[in-house]
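Can you keep this structure in mind? I'll have questions shortly.
Note that one protein chain is taken out, while the other chains of the complex remain in position.
Labels run A and B following the written order; every chain starts at residue 1.
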Amino acid sequence: MADTLVEVRNLKEYFTITTGAFTSKPLKAVDDVSFSIHRGETLGLVGESGCGKTTVGRTLLHLYKPTAGQIFFDGKEVKTKKDVLEYRRKSTMVFQDPYSSLNPRMTVADIIGEPLDVHKMYASKKEREEKILDLMAKVGLNSEHANRYAHEFSGGQRQRIGIARAMAMNPQFVVCDEPVSALDVSIQAQVINMFDELQEQMGLTYLFIAHDLLVVRHISDRIAVMYLGKMVELADAAEIYDHPLHPYTKCLMSAVPLPDPKKARENHRIVLSGDIPSPLNAPSGCPFRTRCPYATEACAASMPEFKEVQSGHFVACHRIQEIG
Amino acid sequence: MEKKARLLNMQVNLDEFIPATEEEKEYMLQMRPSTTFFRDGMKRLVKNRIAFISLIVIVIITLASILIPFFWPYKYDTMLGVRPGKPVDSSYNNLAPFHYGKTELKKIEAGEKVFPHIFGTDSGGRDYFIRVVYGTRISLAVGFFASIIVLIVGMLVGSIAGYCGGVVDLFIMRIVDMIYALPDMLMVILLATVMKQTLGPAIEGTVFAKIGSNIIALFFVFGLLYWVSMARLIRGQILSLREQEYVLASQATGAKARWIIKKHLLPNCISVVIISTALQIPSAIFTESYLSFLGLGVNAPMPSLGSLASDALNGINSYPYRLVIPAITISLIVLSLNLFGDGLRDAFDPKLKH
Partner (left out) sequence: MALLEVRDLHTSFFTPVGEVKAVNGISFNLDHGKVLGIVGESGSGKSVTAYSVMQILEKTGKILSGSIKVDGKELVGLPEREMKHIRGNRISIIFQDPMTSLNPTYTIGHQLMEAILLHTNRNKKQAYDRAVEMLKLVNVNEPEKRMKQYPFEFSGGMRQRVMIAMALACEPDILIADEPTTALDVTIQAQILELMQSLQKELGMAIIMITHDLGVVAQMCDEVIVMYAGSICEQGTADEIFYNPKHEYTKGLIRSIPTVDNDGEKLQPISGTPIDLLNMPAGCPFAPRCENAMKICLHQRCPRMQINADHQAACWVTAKEEMEKEGVCNG
């Protein structure tokens, strides 16, 4: 039994959207999701817009208060304010947009050193400076740039600053919210390599949220697929790509354009009809049934259970025995 | 001997086909010199000629109002021609600019040096120029300090309302709405009158008595009423800044509300605050001027530009310059502050940046 670092049980995150003067509707961003992340692994989380992956990441760090469900970190439940504060020292987040995640009025040194300042993790000014320079070296930033401002750097460098800030507290668990989506292709590879190196050096556990399936495959050990707030499949990275079981995952994998002309010509694409429904009007029962080629009446009646159909491979589908 | 080759009809030096070193590559890449947001804005401000000239005008006026009284031979409250024990010499009164009274002319013939009255004298025989200078001093001081009060109160209330949101925000904003609804001129006059009765006797003999209870009342009024627009502005800024990802990142590290407001939210409001304050000063000066015009401003003999204008109304047909000069001074101050504030906004407003 692998050592579990983070465990999530029946997590729900609903937002209330006012639809009229006195009426409101719940936006079920995350609807009853359960999974666990092992120590030292990278769990990839993929899905399209409205699937709730970003919300999962933020709720996991208690940036949004969960509507229901439990979050366990290192065996202990994270519930009270005290728990949350302790949890915040051991977990951290890397954000998607390198332009809005750094305060334009602060120098690079101050941005990276902020976690140290908040938790007073140093005895003297010199120690603080040393720690900051150390972090900058870890992410490959030139120490001369410590007193420059964030807007003077390119996207890739800004993302490195964000990563250095995340590493300042020596965390155990890092939620990476689409960290490379806003970067150029050639820079993405640099940053992905850095994530790998840091994981090895510091023994980190990642929840890697992304929509670029090729990137996720490369960096993840296991991958979870979400659709409209529900988790539909969870398995080892290679399994998801080579033997996807859920109909949605199959469509998703075949829709990815491969950077290889011959393979692209041979690929038989399963093209879904229709659009992704809005999370405000999620279909009853299985949310994918409106676009699923295998949908039956049973699919509209109830949400399928997320269960283990093969070793380590979880799927939520009523008809999995017949299709798989 | 250099090895050459023909490649696509070009002469190329074959020695160049060896790998380049890292230093050579780095030399090709140079980062642009560091500029902060502030320096960027200042550069743009300087380029804006109108704003720059306005700034110079304001600086000259301010320095003049501070420094001139030190070496000017006349005092603002000295009635020339009034000597204790002797009858009033009215030849000093109502002199036109650069004119001399009979007594002064006699003095000049006797060989004495008499400093010219650049703006003439008023009906009491006081040198008008120095009175205008003192009046400017009062106006600028009132404008400046009133704006500071507005800034502090507004920033405090606005940031709390903006950051906390929810019920706190609702409560504070309804108070703001109520204050907005009050007619400010009426309130000022009421408060000034009340304060005169209550504060008047309390501050007699102190330094405040010189400034006058009316002006203290004015500061009070500003502190109570005029902070609302600043509060709304700050609240709006904070509401939008609160959603920025770097605030979320700070929360993820475990930072508390006070830290976030101090380190992240307020510094990013600064440009807006400066501009708003710069545009608030002329408004305060204007308010003080019309209050003094109405007789609710500084106590005599301390002059203010508004009271000078008010006094000058009586003799407007015979001595029009006595009204025109303070009026032009007020206009000049208010105009240059407004233009400077506009220039500040153009220079620092990030939305106009490319």
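Points to keep in mind about this one:
Note that a residue touches a chain if its C-beta (ideal position, glycine included) is under 8 Å from a C-beta of that chain, and two chains touch if they have at least 3 such contacts.
A quick note: this is a predicted structure, and the numbers were derived from the prediction, not measured.
Of the listed residues A:L63, A:V84 or A:I192, the one in contact with the hidden chain in the full complex is A:I192. The omitted chain makes contact with just one of the residues A:L252, A:A282 or A:C317: A:L252. Here one chain is not drawn; of A:R217, A:H246 or A:R289, the residue touching it is A:R217. Residue positions on subunit B in contact with the hidden chain: 5, 7-8, 10, 12-20, 24-26, 28-30, 32, 354, in rising order.
Interface residues of subunit A facing the missing partner chain: 48-49, 154-157, 184-190, 192-193, 196, 211, 213-215, 217-219, 238, 241, 251-252, 254-264, 269, 271-273, 275-276.
Definition applied: only the chains that are shown with their structure count from here on.
Distance between subunit A and subunit B, defined via averaged C-alpha coordinates, is recorded as 50 Å.
For subunit A in complex with subunit B, the residues that touch the partner chain are 58, 61, 63, 85, 88-89, 92-93, 95-97, 100-106, 114-115, 118-119, 147-149, 151-152, 162, 165, 169.
Of all residues in subunit B, those touching subunit A in their complex are 31-32, 34-37, 244-246, 248-255, 259, 263-264, 267-268.
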